[in-house]
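Please read the structure below before turning to the comments.
The other protein chains are all here in position, but one chain of the complex has been omitted.
Right after this comes chain A.
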């Protein structure tokens, strides 16, 4: 009998380090309706974690807990704890504005400010007082746009409105804007759902590059996208975390039947 080695995992095995973020018994209520039930989830540093599940399963709700975006919804109540480097982000001492600078977000629909490309990216560093001089600010804007893979396309028209770019370029501009404040964690809520396949491929390539410097959490409806970009996948259903694990395992050999049914298209 020839020896058969099992499939090599997609991501190299990393030494076990403390997770960047930890959700511990997270419950979320919108008024009387409970949206999340006792979710425990660790977000590994410099890794891409994808959250998948049918609409209304709570994956976006969980994502929005990570930088307290849910605070903006009046009826929303969160219990349990969300730790960022061991510190509870829901602690009274936490400055929410500062938290959101550390945990940036990119949304489903590209939403550039109705300002110039330059101003879009410069806005965050300005309000957080990250630049001492115009030269400093220029440097931050340039490097952010470069890292977002947009530089070659916009370097000659930084003063033109950001809204004049194509959808894919706008989304990369939003990513540049999000990373300009030097966040540690980048949350992405279906960042490619409004983009064509080429623009999607560019963003996915970018996610892979950004992983070196950022911890990324992505919500996606595309199973293939989760399989392509992430190292860890968490499956949510009806507000519960059903299964989490290495992406390569989840998509070839999920342990849970509900996960199996969802990723193979047997429950919606």
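A few remarks follow.
By our rule, contacts are C-beta pairs under 8 Å (C-beta built on N, C-alpha and C of every residue); 3 or more make two chains touch, one makes a residue touch a chain; residues count from 1.
By definition in this document, contacts and distances are computed from a predicted model.
When the unshown chain is looked up in UniProt, the name that turns up among "Carbamoyltransferase", "Acyl-CoA dehydrogenase", "Aminotransferase class V-fold PLP-dependent enzyme" or "Phosphate-specific transport system accessory protein PhoU" is "Phosphate-specific transport system accessory protein PhoU". Only one of A:149, A:239 or A:254 touches the chain withheld from this view, namely A:254.
Residue positions on chain A in contact with the hidden chain: 1, 3-7, 223-224, 227, 251-254, 257-261, 263-268, in rising order.
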